[in-house]
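Below is one structure; the comments refer to it alone.
Every protein chain of the complex appears in place save one, which is left out.
For clarity, chains are labelled A and B in written order, and residue numbers in each chain start from 1.
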Amino acid sequence: MSEVVLEARDITRKFMISSGFMRAKRPLHAVNGVNLKLHRGEVLALVGESGCGKTTLAKMLLGLLPPSSGSLELDGQPLASLSHLDVARIVQPIFQDPYSSLNPRKTIGNIISLPLVAQGDKDPASWRQRAEEIMELVGLPRRVYNNFPSQLSGGQRQRVAIARALINRPRVVICDEPTSALDVSVQSQILNLLQDLRQELGLTYLMISHNLAVVEHMATRIAVMYLGRVVEEGDAETVYNSPRHPYTKALLGSVLTPDPNLGVPDTHLGAAYPNPLDMPSGCTFHPRCAQAMPSCTSEVPLPVPTGSGHVECNLYEEEQDKMRMTS
Amino acid sequence: MSNKILEVQDLTIDIPTPSGTLHAVQKVSIHVDRGETLCIVGESGCGKSLTSLAIMDLLPKKAMRTATRLELAGESVFEIGERRMSDIRGNRMSMIFQEPMTSLNPAYTIGDQLTEALRRHRKVSRSEARDRAVFLLEKVGITAAASRLGQYPHQLSGGLRQRVMIAMALMCGPDLIIADEPTTALDVTIQAQILHLLAELQREFNMGLILITHDLGVVARIADRVAVMYAGQIVETGSAAQIFSAPAHPYTRGLLACIPIPGKTERGAHLGAIPGIVPSLVGKMSGCHFASRCPEVQQNCTSAPIPQFEALDPGRSVRCLQAENAAMRSAGQEGVA
Partner (left out) sequence: MTDATKSPSVPQGGSILSSGLDDVLEPSPGSLMRKRVFGHTGLVIGGGVLLIIFLMAVLAPVISPGDPYDQDLSRKLIPPIWHDSDKVTWDHPLGTDLLGRDYMTRLFYGARISLLIGFAAMLISGVIGTTLGVLAGYFGGKVDMVVNFIITTRLSMPVVLVALAVVSLVGSSLTVVIWVLGLLIWDRFAVVMRSATQQVRGLDFVAAAQSLGCSTRRIILSEIMPNIANHLIVIATIEMAHAILLEAALSFLGLGVQPPDPSWGLMIAEAKGMIFFDAWTITIPGIALFALVLSINLLGDGMRDVTAPENRN
């Protein structure tokens, strides 16, 4: 397998939430022991409902938020030992909303060359040229260099955001719902662009999305998050064709493909997403699980290795036991 | 009496702007039958939300609405006064908005908001209204309904709030529900649940449902009939099966090619795209609005306004000269044979 460009080992992040005046603060485990490996050139999709910790995890991987425990490595070096500028050279984000991710008071040229300014790039004379090169690469006409974001369309703005992220040629790009704020016809253009750029520049993507159709199209690996943990991970093919965790099954079951012969699926997931301040005992998914067993309320499932990744579910207890026996 | 709940003919909305009149909606005609789901699908700015607001008579003040016919259950909206209209709104037809957080008033309890419309429109007693609220909250799948009545919107999750919105829309037993992107702000799992619920309730209460969305997946799964809107016009209508299996308008085809479909589109391959941008709706327009982006554009497409072509199939129409020509040709061939 190719080199690992980003690795998270058992990282957690907790926030202290005050539960009222004069009451003790309680910990909220937004990310609760996540292991992730990102290999060069792959597209790892991180899927899960809002509040599952996807965004907190992304912030930690960008070095914007230190993990409460666990370690992060970028390019083989511990993230804690790298400066902000070093991290910025290796990993860059693309945000969901191109309307708020560009400073409305700056010109497109200034926005795209900001990374060069921030890095204290030695050669200001080349900035304009480099900005124009990257603009061409992402399909922006040069003449918008002196325009402001308000003069561009949503799709063009997202191209500007991509150009800004790529001008210093990072190795990893973290795309947080890169197309969900865009119209369908624009979305496909941005997805095509991301695919092309990946091949052309040898990029590695971590793609956060709740649109499973998009995920299926883009990803080579999929990690499913639920309440701060990765409950299933594996090759995109495997996870799509034979999901193992009941939550993954429910997620895939709720994808609405445009097929008028099918009705709206019933996910049997229950209405309530659990309060992360007051997590269910045992397997955190058991209150919503269609296949829950009595033991699920008390037994915390351990990761069970699957062909291409792992799954955390008591249904695969036997395999778990076998694993314990052998170890 | 016919089964038609809503009949709209040639609805036009003009909005004056400093740079000229914005023709936001142009001669849109739709109708909804009892127990039928009509999906209006289109991208942002195509006028789909304004259309729904116009039906509800909730347009911003400066927008000008005209129509040759706007009838709710056989009653013309133009002939009845403001008071009668506000009586109909919320009573005979109600609306569900995209953002459940902002459409509920944070200062009042769920119970207050649920019972308000019913008590205003139907003059029922407090306890009767309360009973109906509990009944409907249970119907929309909210557990411990009675105790929820005293809660405030911020105490509920997004999915629950949207369920409350649906219950609120059902309070007066309306004939028609207009849902504007009701699931866009929700997670996929919740989206499926809410749509499932809407479809079920609609069948149970035999209401008309207009669902406005940009998500073709949602449309395919829930619609009986579909109206595709582009740049202020309806470009294609038909049953869901017709639209998805044989889209007649190049825009509909383009949209369908843009979305990745698990199992159908090749993973990692290029998706279809619609190049160009939506034309400005300010000022005078001529010809087909889609012409500047259309891969099949011909010379005559830009010269004159494109009429709705009705004779494709029963209940089907398309606003495209090329589709019309193709249909004529095949009809001609059939005639010969």
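Criterion: a contact is a pair of C-beta atoms (placed from the backbone, for glycine too) under 8 Å apart; a residue touches a chain by one contact, two chains touch by 3 or more.
From a predicted model like this one, the values you see are computed outputs, not experimental measurements.
Peer 1: Touching the absent chain in the whole complex: find that residue among A:Ala118, A:Leu201, A:Leu262 or A:Val300.
Peer 2: Of the candidates A:Ala118, A:Leu201, A:Leu262 or A:Val300, A:Ala118 is in touch with the missing chain.
Peer 1: So which of A:Leu72, A:Val87, A:Cys296 or A:Val311 would be touching the chain we can't see?
Peer 2: Candidates A:Leu72, A:Val87, A:Cys296 or A:Val311; residue touching the omitted chain: A:Val87.
Peer 1: Going by the contact rule already stated, which one of A:Gly33, A:Gly70 or A:Gly154 would touch the omitted chain in the full complex?
Peer 2: From the options A:Gly33, A:Gly70 or A:Gly154, the contact with the absent chain belongs to A:Gly154.
Peer 1: Among A:Glu7, A:Glu49, A:Asp75 or A:Asp183, single out the residue that touches the unshown chain.
Peer 2: In the complete complex, the chain left out is touched by residue A:Asp183.
Peer 1: Touching the hidden chain in the full complex, which residues of subunit A are there? Just list them.
Peer 2: Answer for subunit A: residues 62-64, 83-89, 91-93, 95-97, 100-106, 114-115, 118-119, 139-141, 144, 147-148, 150-156, 161, 164, 183, 185-186, 189 touch the chain left out.
Following the convention adopted for this analysis, only the chains that are shown with their structure count from here on.
Peer 1: Provide the C-alpha centroid distance between subunit A and subunit B, rounded to the nearest whole angstrom.
Peer 2: 32
Peer 1: Enumerate the contact residues on subunit A facing subunit B in the complex.
Peer 2: Interface residues on subunit A, with respect to subunit B: 49-50, 153, 183-185, 187-189, 191-192, 195, 210-214, 216-218, 236, 240, 250-251, 253-267, 269, 271-273.
Peer 1: For the complex, which residues does subunit B have touching subunit A?
Peer 2: 43-44, 141-143, 157-160, 163, 187-193, 195-196, 199, 214-223, 240-241, 243-245, 254-265, 267-268, 270-274, 277
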